[in-house]
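A selection of the complex's chains, in situ.
Which chain is which? They are A and B, in the order written, and residues in each are numbered from 1.
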Amino acid sequence: MAHTIKEKQQLLARLRRIRGQIEAIEHALEEERGCEVIMQQIASVRGAIAGFMAEVVEDHVRTHLVDTTSFPKALNQEATEQLIAVIRTYLK
Amino acid sequence: MAHTIKEKQQLLARLRRIRGQIEAIEHALEEERGCEVIMQQIASVRGAIAGFMAEVVEDHVRTHLVDTTSFPKALNQEATEQLIAVIRTYLK
């Protein structure tokens, strides 16, 4: 996982933001904020996690399904883009 | 799509069952059945459609991502199974 240093840093930054969102829900709950605030916060963090999952799955598809060093032309680009579009639609 | 006659027949059979489930909801609505019956029927048809989608996506991954005639060994089996397991989890 995390195939370049830059990718890894970006994924870690996303996770830290998600952790911050969880902490914000903890604070809202401790301060007895209204249900509607907390329900919106949970919907946001759910969206952020879905986006993170889509990123990881996309990375998995592009990097691991085919060993591109041994088979540089084997992965069908069009079919790959179609798959990733479907994954993004379903994971949002 | 539908790479063998058998696969195509199976997918068509699943779609016909889904169509039957939609018709059953129409009848329940016409007969003014209770909300709870209709909500359960919708939850069932949603599950059936998710299962159908998972089947089509799995088929797409196995058949189209790599031209297995030209590159018979290029698709990493383990990574493919991991991807399909994730898709099944998210589409159910």
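A few remarks follow.
Please note the rule applied: a contact is a pair of C-beta atoms (placed from the backbone, for glycine too) under 8 Å apart; a residue touches a chain by one contact, two chains touch by 3 or more.
Just so it is clear, the structure is predicted and the values come from calculations on it, not from any experiment.
Here 2 identical chains are displayed in place, and the whole complex they belong to in this file is assembled from 4 copies in total.
Keep this in mind: only the chains that are shown with their structure count from here on.
As a whole-number value, the distance joining the C-alpha centres of chain A and chain B reads 24 Å. Against chain A, in their complex, chain B makes its touches with residues 53, 57, 60-61, 64-67, 70-71, 73-76, 79-80, 82-83, 86-87, 90-91.
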